[in-house]
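The complex appears here minus one protein chain, its other protein chains still in place.
Letters A and B name the chains as they come in the text, with residue numbers starting at 1 for each one.
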Amino acid sequence: MERVQAGHVPILGLQRDPNGPVRDGRFAGKHILSVKQFSKADIQYVFSVAEEMRTMVELVGTFDLLKGKVLACLFYSPSTRTSSSFIAAINRLGGGAIPISEVKFSSVSKGESLPDTVRTLQAYADVIVLRHHETGAADTAARYCKKPIINAGDGVGEHPTQALLDLFTIQEERGTLDGLTVTMLGDLKYGRTVHSLARLLTLFNVKVRLVSPESLRFPPGILEEVRAKGLQVTEHTSMEDVVPDTDILYVTRVQKEYFEDLKAYEAVQGSYVITSETMKLARKDMVLMHPLPRVGEISMEVDDDPRAAYFRQVQYGLYVRMALLAMVLGRA
Amino acid sequence: MERVQAGHVPILGLQRDPNGPVRDGRFAGKHILSVKQFSKADIQYVFSVAEEMRTMVELVGTFDLLKGKVLACLFYSPSTRTSSSFIAAINRLGGGAIPISEVKFSSVSKGESLPDTVRTLQAYADVIVLRHHETGAADTAARYCKKPIINAGDGVGEHPTQALLDLFTIQEERGTLDGLTVTMLGDLKYGRTVHSLARLLTLFNVKVRLVSPESLRFPPGILEEVRAKGLQVTEHTSMEDVVPDTDILYVTRVQKEYFEDLKAYEAVQGSYVITSETMKLARKDMVLMHPLPRVGEISMEVDDDPRAAYFRQVQYGLYVRMALLAMVLGRA
Partner (left out) sequence: MERVQAGHVPILGLQRDPNGPVRDGRFAGKHILSVKQFSKADIQYVFSVAEEMRTMVELVGTFDLLKGKVLACLFYSPSTRTSSSFIAAINRLGGGAIPISEVKFSSVSKGESLPDTVRTLQAYADVIVLRHHETGAADTAARYCKKPIINAGDGVGEHPTQALLDLFTIQEERGTLDGLTVTMLGDLKYGRTVHSLARLLTLFNVKVRLVSPESLRFPPGILEEVRAKGLQVTEHTSMEDVVPDTDILYVTRVQKEYFEDLKAYEAVQGSYVITSETMKLARKDMVLMHPLPRVGEISMEVDDDPRAAYFRQVQYGLYVRMALLAMVLGRA
């Protein structure tokens, strides 16, 4: 299998879209820390590579674009879903992984600082995927690390690869990002993914509708921020009013851990459950998304509806993470 | 190294037994959930592939039959032995693994259901090995998963790969399965492996002897089931009576966790210990097996006896698991 030069030739001889973005290797050696670092052209770049990854996985499953590269998966707060996704991504590109999810037992528990930990791991690995419970941890790590850091979630801060895969899902499911009405539903206060997705959507011509109980409204600061960038946003409390005109329905999990009172949790948790009845209100081409895991926000009876895209969303995540790994390692 | 087509040509040019089973790829894309799904011909198929795996490992250690394939090792109740065996198996076939043994920290602990977890993992992996504490979990997972599920133990239910490796051990050690006297010893009530092995033995012409304390007798329901299928079974309490005529002595661990009372455990635990003295009663060609781990049921002084097959049994397990992976992935 021939090896490709960084960003200059298509992966394994795929015919590349002549109208697609020029591959200038702009992400080679870069950290992926925040959605804020991505321009519209950057996102088109990521998606162009992610589509090639999709084609390659569908054709051959795995290929050796990153053969010999080693990924350190440093998870201070474990997330099977995200770490599995990155380990699968590096495996499908022919590279290897060092999974580190037992941070509580590690040097860190002996008092080692994050800067020392990443400076140790950069001696072993070519790229570090970091999940951390403290907001800003990825930025700190990046300041000390010569190898690319990919932020896989830091506290209530950023989770840029999730936001990119959410956006890529919309692109793949609908063929465009412009002209759509995107409805976000559920916990819009603590749901990190909807904040990041809203920021990315400011780059496109979309309408956003926010549906939540009063106690879980979208944070005013971020709302102001995205409106200042021209995003059309309206707030609602009733799901039934907005579902019929919705192109993308993005449902979030209401996280029990943010409630002091179990009753308050249950009241809110049950208030926006998507059922077969809800889907009858929706358009034939609506796309139903969820970052997963779900705990009842979408009834299992909806799973077989072709509009239910949340398991395909997982698959798109693999392609986006493969693309990001190849890009920061200078191979796409 | 040339790649082989599914089930049609021998692995890497090995001369295949012309009297062996026709390789029709019958397991491609199938789940491995229960010993009950295997006919005698199926077992011959598995063993024929497992013997090729043995030859290849002995010749070259590792080969690229499953290069590019990714195994998700999803262990809700951790088992170093079984997960290590599967990770070694996929490694020796050139593929990669996603080890997930920290299920308590994962999405599952956030309330995710098994169906959602396997539908997520099938986006990343080509095959899923599942261990779960609930009987029937593997069946549930299989209903929702498009990729093959291999049941690596579900509660007190099934552990089919263990039963197959036990049977393969007998085949390899004695050259046949027919005409043997198999004695099962120890905890026959809770010992999942002896139940599955007994079921598989109904396919062959063997005599089975069950030796246990009264409180740990083989479950009457399963006993009736295997007798109805024609298996000759007798029950005993004294080991000394049956050892001299035994071809295969299968010793099981008495699991402390099933006893409320430590004294009752100790009384039973010590009652059937295999020592050098026991081995003096046994035939020169007897095969001594144990699913491991042991906690004293076989004295360490027996380890150097050539009839002690329990560490070879571990090795045979690698070959059987390599065979099953190659088969469900359509490569054997």
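The rule is simple: a residue touches a chain if its C-beta (ideal position, glycine included) is under 8 Å from a C-beta of that chain, and two chains touch if they have at least 3 such contacts.
Quantities reported herein were computed from a predicted structural model and do not represent experimental measurements.
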Of B:Arg16, B:Lys30, B:His236 or B:Arg294, the residue touching the omitted chain is B:Arg294
Using the touch definition from the top, which of B:Leu14, B:Ala41, B:Val60 or B:Leu262 touches the missing chain? B:Val60
So that we can see where the missing chain sits, which residues of chain B does it touch? 60-63, 78-81, 84-85, 87-88, 91-92, 96, 99, 101-102, 253, 255-256, 292-296, 300, 311, 314-315, 317-318
Interface with the unshown chain - residue positions in chain A: 67-70, 72, 96, 98-100, 102-103, 105-108, 110-112, 115-116, 119-121, 123-126
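Throughout what follows, only the chains that are shown with their structure count from here on.
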Chain A and chain B, separation of their C-alpha mean positions in angstrom: 40
